[in-house]
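Removed from the display is one protein chain of the complex; every other protein chain stays in position.
Let's look at chain A:
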Amino acid sequence: MTMKPVTFTLNGATKAAFTTDGQNLLDFLRRGVGDLSPKYGCGQGTCGSCTVLVDGAPQLACLVLAETVEGKRVETAAGLAAGARLHPLQEAFMDRFAAQCGYCTPGMLMAAKALLERNPRPTRDEVIEAIGGNICRCTGYEPIIAAILDVSQGRVRA
């Protein structure tokens, strides 16, 4: 089995680790780097629970070849909080009870972060579109949409 070194930035910190041929970014982050925040849901790009940002763009870590993040910037839900202070999206998800089982939550948060960085004042339809690649089987989506709109409309502060 060929081992390949990968150096990249994970939540602002430089990381160097070995990946194996064909290993996807989700497996690499969880087993190779120890970041357990992206979740394994389907392994086929359908559920969105492994969503991370690669150079600012939301991507499905299960479908990204790990070695392709060489030199790139990867962000996961583990990097959202600043020490003990939660990210506004995390605060809003708690306030709105936007998580039940919580399995989709890291992916939802990253999809929402990507949206708000590109478009700080999205409409409700734009929020719905932005989380259209993330499946949640608990909340019915409404609390999640409300939480993201709370942040975009300044109702939540970090």
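Here is the rule we go by: contacts are C-beta pairs under 8 Å (C-beta built on N, C-alpha and C of every residue); 3 or more make two chains touch, one makes a residue touch a chain; residues count from 1.
Keep this in mind: contacts and distances are computed from a predicted model.
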item: Protein that the absent chain corresponds to, by UniProt name, given "ABC transporter permease", "CO/xanthine dehydrogenase FAD-binding subunit", "Hydrogenase large subunit" or "Cytochrome ubiquinol oxidase subunit I"; value: "CO/xanthine dehydrogenase FAD-binding subunit"
item: Omitted-chain contact residue, chosen from A:Val64, A:Leu89, A:Leu109 or A:Val151; value: A:Val64
item: Sole contact to the chain not displayed, among A:Ala17, A:Ala130 or A:Ala147; value: A:Ala130
item: Positions on chain A contacted by the hidden chain, ascending; value: 1-2, 21-22, 24, 43-45, 48, 51, 57-60, 62-65, 67, 111, 114-115, 128-130, 132-134
